[in-house]
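I'd like to ask some things about the structure below.
Excluded from the complex is one protein chain; the other protein chains are retained at their positions.
Note that the chains take the letters A, B and C in the order they are written out, and that residue 1 is the start of every chain.
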Amino acid sequence: MTSATVTPVESAPSRSLAERFFAVRAATEGLCAPLEVEDYVVSSMADVSPTKWHLAHTSWFFETFLLAPHVDEYVALNPRYAFLFNSYYVQAGERHCRAQRGLVTRPTVREVYDYRRYVDDAVLALCARIGDDVEHPAWAILELGLHHEQQHQELLLTDIKHVFWTNPMRPTFRAAGATVPTAAIQGWRHVAEGVRTIGHAGGDFAFDNEGPEHKVYLNAFALAHRLVTNAEYAAFIADGGYRQAALWMSKGWGEAREGAWTAPLYWEHHDGAWHEFTLAGTAPISPDAPVTHVSYYEADAFARWAGYRLPTEAEWETVARDFPVEGRFVERGAHHPSADAKAGMQQLYGDAWQWTQSAYVAYPGYRASPGAIGEYNGKWMCDQWVLRGASCATPRSHARLTYRNFFPSDARWQFTGIRLAADA
Amino acid sequence: MTSATVTPVESAPSRSLAERFFAVRAATEGLCAPLEVEDYVVSSMADVSPTKWHLAHTSWFFETFLLAPHVDEYVALNPRYAFLFNSYYVQAGERHCRAQRGLVTRPTVREVYDYRRYVDDAVLALCARIGDDVEHPAWAILELGLHHEQQHQELLLTDIKHVFWTNPMRPTFRAAGATVPTAAIQGWRHVAEGVRTIGHAGGDFAFDNEGPEHKVYLNAFALAHRLVTNAEYAAFIADGGYRQAALWMSKGWGEAREGAWTAPLYWEHHDGAWHEFTLAGTAPISPDAPVTHVSYYEADAFARWAGYRLPTEAEWETVARDFPVEGRFVERGAHHPSADAKAGMQQLYGDAWQWTQSAYVAYPGYRASPGAIGEYNGKWMCDQWVLRGASCATPRSHARLTYRNFFPSDARWQFTGIRLAADA
Amino acid sequence: MTSATVTPVESAPSRSLAERFFAVRAATEGLCAPLEVEDYVVSSMADVSPTKWHLAHTSWFFETFLLAPHVDEYVALNPRYAFLFNSYYVQAGERHCRAQRGLVTRPTVREVYDYRRYVDDAVLALCARIGDDVEHPAWAILELGLHHEQQHQELLLTDIKHVFWTNPMRPTFRAAGATVPTAAIQGWRHVAEGVRTIGHAGGDFAFDNEGPEHKVYLNAFALAHRLVTNAEYAAFIADGGYRQAALWMSKGWGEAREGAWTAPLYWEHHDGAWHEFTLAGTAPISPDAPVTHVSYYEADAFARWAGYRLPTEAEWETVARDFPVEGRFVERGAHHPSADAKAGMQQLYGDAWQWTQSAYVAYPGYRASPGAIGEYNGKWMCDQWVLRGASCATPRSHARLTYRNFFPSDARWQFTGIRLAADA
Partner (left out) sequence: MTSATVTPVESAPSRSLAERFFAVRAATEGLCAPLEVEDYVVSSMADVSPTKWHLAHTSWFFETFLLAPHVDEYVALNPRYAFLFNSYYVQAGERHCRAQRGLVTRPTVREVYDYRRYVDDAVLALCARIGDDVEHPAWAILELGLHHEQQHQELLLTDIKHVFWTNPMRPTFRAAGATVPTAAIQGWRHVAEGVRTIGHAGGDFAFDNEGPEHKVYLNAFALAHRLVTNAEYAAFIADGGYRQAALWMSKGWGEAREGAWTAPLYWEHHDGAWHEFTLAGTAPISPDAPVTHVSYYEADAFARWAGYRLPTEAEWETVARDFPVEGRFVERGAHHPSADAKAGMQQLYGDAWQWTQSAYVAYPGYRASPGAIGEYNGKWMCDQWVLRGASCATPRSHARLTYRNFFPSDARWQFTGIRLAADA
């Protein structure tokens, strides 16, 4: 299956804050190892940011929200970077137009790495000052900054994949894995009707949108043991799935027509078979690997065609509560769904984000953080869907039971897949 | 306040089906009395359909879903009308491009009225055959057709309002009312935490999206007694509500900037005061009337500014369950919110549709009807919000406790208003 | 062939100014006889104005440029009409957005006709005052206003043709003619190299852009006796003319691809043959009739395919100088090109405007009129081509040897055709 090597970053409490900071920052740069300087610069579509920008923006985040308020003597390396590398924090000042991110050749890649070093030094000095004082007001911001950078590690991979795919030369990012994925026969986990509790509680890190913990009432339902495979999705295509309006949301049908969609993003049909562009180049689809790079529209249409539906996020979390994240990520190229099969549920984390039919809105009692940090999640609660789990591009230590990822209905460049659900 | 006279159409069971059909069809045409032939033809923006089209499309609906399947000898008046007047039912065949609805001068208005007569005659003949056999398979379709036509009565009014507003001559649709609205001091109805039941059940008519009835878990909350007034909304404007990004959803802030929004649609500032274009022409805003023609973005931003939030649809319905619809509609120009005040809740129906923070998705166990009729509600469950209640343009007999109206975040041409909610 | 009946309006000096005014105004309204009220209202694309607008705008022209400056006591019928019916005269004040012309339902058609009567009365009173004083400063403006209205007579026909074609009901404007056009064998008129004189001189009316008269140097050339026929154009299509980039201007190739052009506007292929939508409905193309509704791109590509080129306007005028306009218009349905054949040149006027390869720029010594009237021609001298002759929709008394019509490269909704030229 399409999967990315992300250096595992343990968040074990035994590791010092500085060690964790260093590890996350190093992991980001490790992802860039296969890139040429030219690859860092461009943005192949509106959703995609240049690698260079990811490297700089994550540094700007520490500079703006951690160093500026908590290190009196801190002086920004270049005052114009605040303008260039602010993504969308209106309360943090004027910012560069997103559409032009891919047009900016300076600072150079070398200068951006220098910027990272400069920020790293200041953060590590601050870490030394904080020690293990978890009550220090900077601690929570630093923790947020690490998770923020991990989000950009995932984006960096999905974005460079799109950049490479846009290039008629079709460069490859890395070598292909050796193992062929296999899929178990589909099974279902049944859950009885009743009041359930979802959402984040307790002292561990979570984004503000994951809480508060609250009760929901669920009808009886069943959740599929594993994700929909490429072979299953190919059957949907072969059955005319992209030609039957009755299977689709009206908006989805319109976008599929306009965009001439006939398959997931990155699929192409040649030599009598479906092929898929991956970070390791183009290859025939792997029948048992989970389908990825489908929009909400496609996930929803597939579910309708299959006679099922997408789960709600409460259903997903209710089931996943019984399956800890730890140890569920598999090594790339060593995919063993059968290992999970004993416990029933497979592929909850580490294969593909799973579209839910839950719109991304606030949980009851949700309060956005004050100030610019409050823009992190709250202002996006509109016309997006929640996705649950974690993908092959998600850093391992970043996955969480209560994680609420969100994308609009037409997003296809992420490693997004399908888990089915059914009424009992 | 801005309100529309819609001839009340009683759905009392004592009335025969034919009488009800006749009354609804007559009510539609009654709304057109003030129009010149030219007014029937144009579409002033993508959301607006020509009056002529509303008159014809509602007839096409009966022709296609009632007469064609249930009257063997029925012959369509003009076979090309099926192409021109199909709105979006993909399964009902090819259809005219929505963007071109306002470019079609023939059939003329006279010919469209002839078309209505032709369909009326056939439907009334069918009614005679059905009698009071509510089990007849045509009965439910006819009932649906009546509610469908009532929906278009409301659209006809909101659409012609937009057409008149687009015209620099600013024609008026009718005379202004004589009574000045008054608003009670705001109060709050508190509801305790627990499992509640919402959604439609029982034999009365409801759209498929209103069911099934199901349980939800609600945290304790409070719902405002009345709608937000023009004066309250003007205070939001005066306080810089349209200039503070922190109050807005990100998409909303973008659209407000791009559209240069500074007030609700139809508001304009001149002679030192806010004025509002209404069906009776332009006049200073009525301070105590409920604000209308606000988008979800504006409703949500206002609520955040005011320190509250929008209700969920379950919260709204839980409260409204204690207040029957009947008798809550007021005569135009005779607005007496104080009458409601004794019971606590006011303006649940008949003033403005009320934005909720519930995305429009399927209820647990929802099943769309089979065939083209199933496109009525199901395929729109994407990137829209539920609105509850009923507006001044809603036909009285069309309002319902479980009614789920839905519009996208930026819709402003409907009579949409704001009811606040709060966590307990 | 596609041709329009335009009541001939003689400009003989013997007729009084009032008589000529009356005749032109009546001719405009005569063209509207076949229309329903609804037909007057819409604009089917950016280039098309509603019939109602043509009727009102031509009246506004007299009101603004003739009555306001020359009739002291003149009071505008409705001051808002100045905003609604100003086309593009920036110096004449603010004006309505062109894109919204088709959205304005009031004033009604009846009110627009009342406006015409109101302006007519004032103009006729002024005529009485002027008598036959050709030196009166109002005389030249009135003359300009008549030619302006004649231009709109032509536009009214081409615009309503497009409106009817846009309508899936495909209404007809009038009955088809009885006579079948015939075309002579193509011949060529040769002209020797040398200095020639072109452009308007003398006291007769002409637009400012037709002068000054000036000398040009022409290489030896030949001009085709008659226009390219539908049959000849169909051969170009059959030979892959729309599929060979090498025949086309780069911009034209782009627009043809984007617009999916495969034939002239209004042509459609069904039942094994090319058909053409005309004011009399859809019919098989008439092989010997001149091809019309081709863009500059198509005319230029056809000429290249045929091994020829388009003429310059100086070449066209040099030849046409030997063939007076009078008597060259033929009755609709009675097309006798053979009559002209004796003199060599045919179809100079009255069949189709003829694209030239002359860009529309100022003649040497050109001066635009002062004030708003100067916007009539001068500000359009950019990215347009000159067309010569006159079409079947041109009022007979409006055609002139030195007339410089102009349209951009992609315009196809006019009766535009092709006359070939060649180097000697």
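Just so we're on the same page, a contact is a pair of C-beta atoms (placed from the backbone, for glycine too) under 8 Å apart; a residue touches a chain by one contact, two chains touch by 3 or more.
Every value quoted in this text rests on a predicted model; they were computed, and no experiment measured them.
Asker: List the neighbours, among the chains on screen, of the chain that has been left out.
Answerer: So, spelled out: the chain left out of view touches A, C.
Asker: Sort through C:110, C:321 or C:379 and give me the one touching the missing partner chain.
Answerer: Considering the complete complex, C:379 is the one touching the chain left out.
Asker: Among A:107, A:177 or A:364, which one is in touch with the chain left out?
Answerer: Only one of A:107, A:177 or A:364 touches the chain omitted from view, namely A:107.
Asker: Out of C:85, C:233 or C:248, which touches the unshown chain?
Answerer: Answering carefully, the residue with contact to the hidden chain is C:248.
Asker: Hey, which of A:36, A:72, A:258 or A:271 is the one touching the hidden chain?
Answerer: Answering carefully, the residue with contact to the hidden chain is A:36.
Asker: Could I get the residues of subunit C that touch the absent chain, sorted low to high?
Answerer: The list for subunit C reads 88, 90-91, 195, 214-219, 245-246, 248-253, 296-297, 309, 357-359, 361-362, 364-365, 374-375, 379-383, 408-409, 423.
Asker: In the full complex, which bits of subunit A touch the chain not displayed? Write them out.
Answerer: 36-44, 52, 80, 83-84, 96, 100, 102-109, 163, 166-169, 171
One rule holds in what follows: only the chains that are shown with their structure count from here on.
Asker: State the superposition rotation angle between the two copies subunit A and subunit C, fitting on C-alpha atoms only and giving a multiple of 5 degrees from 0 to 180.
Answerer: So the angle, rounded to a multiple of 5, is 180 degrees.
Asker: I'd like to verify one number: the distance from the centre of subunit B to the centre of subunit C, where each centre is the average of its C-alpha atoms, in whole angstrom.
Answerer: 47
Asker: Determine the centre-to-centre distance between subunit A and subunit C, using the mean Cα coordinates as centres, and give it in whole Å.
Answerer: 60
Asker: Averaged over CA atoms, how far is the centre of subunit A from the centre of subunit B? Could you give it in whole Å?
Answerer: Computed value for the inter-centroid distance: 38 Å.
Asker: Counting only residues that touch at least two other chains, what does the list for subunit C look like?
Answerer: Counting only residues that touch two or more other chains, subunit C contributes none.
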